[in-house]
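A single protein chain has been omitted; all remaining protein chains appear in their positions.
We just call them A and B in the order they show up, numbering each chain from 1.
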Amino acid sequence: MSTLHTVNKSPFATGALVSCLGHCKDGDSILMIEDGVYGGLTGTTVADQVRQKAGSVMIYVLGPDADARGVAADRLLQGISGVDYDGFVDLVAKHDRTQAWL
Amino acid sequence: MFFYHDGVNVATRLSIPPQDERNIQQNWSALAKDHGVDLVVCIAAAQRRGLLDENEAKRQGKDADNIAEGFRISGLGQLIEMGIQTDRLVTFGD
Partner (left out) sequence: MSDVKKFLYVNRKAPYGTIYALEALEVVLIGAAFDQDVSLAFLDDGVFQLTKGQNTTDIGVKNFSPTFRALGDYEVTKLFVEQESLDERGLTADDLQEVTYEDEDDDWAERPSIRIVNRAEMADIMADQDVVLSF
């Protein structure tokens, strides 16, 4: 059993991403959407925490939200990949439950 | 679909977004019309925020209703029912 976690806030605005990282389990996925995509950037104050989880948890950003914000693929942490809306639906189906960190 | 908290505001037919912006309410109404998606608006959240259908307006003695086509007002129990009946529940919010 695994969980798809969605994070929709910038980690510099709220503690949602950090809290999510603190509660997800091996085999889960984290999908950064809306302002949450900023959590995937390299060189930030949370990058180490994200990087640390990227081994045991699959981390994605929602491509359209990243594009909207000019967050280019080469500015994302290694191991983070982009998915489109279809990919979002696939992730929802693949995991047993979806948990939103609002 | 279940609309709760400020999400109920999507269901007003009185919004007038600028011409060059998306019309969220119309997009939802189209989704309901074209794909048969059930758009349920929570009555408690709707009342708080002044979103009414014709019946509610009459019941509450208000002089107008404002709900858009394709949306229906129902109780919070519908959300739980959806959680019970469906295989996956996804939340978008603030």
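Everything below uses one rule, namely that a contact is a pair of C-beta atoms (placed from the backbone, for glycine too) under 8 Å apart; a residue touches a chain by one contact, two chains touch by 3 or more.
Predicted, not measured: the structure shown is a model, and the values here were computed from it.
Visitor: Just the residue numbers, please: which parts of chain B touch the chain that's not shown?
Guide: 4-5, 44-45, 48, 75-77, 79-81, 83-85, 89, 91, 93-94
Visitor: Contact with the hidden chain only, please: which chain A residues?
Guide: Contacting residues on chain A, toward the hidden partner: 1-3, 15-16, 19, 22-25, 28, 97-102.
Note that only the chains that are shown with their structure count from here on.
Visitor: Could you work out how far the Cα centre of chain A sits from that of chain B, in whole Å?
Guide: Spacing between the chain centres: roughly 28 Å.
Visitor: Going by the contact rule set out above, which residues of chain A touch chain B in the complex?
Guide: Residues of chain A touching chain B: 6, 8, 92-93, 97-98, 100, 102.
Visitor: Once bound in the complex, which stretches of chain B touch chain A?
Guide: Checking each residue of chain B against chain A gives 88-94.
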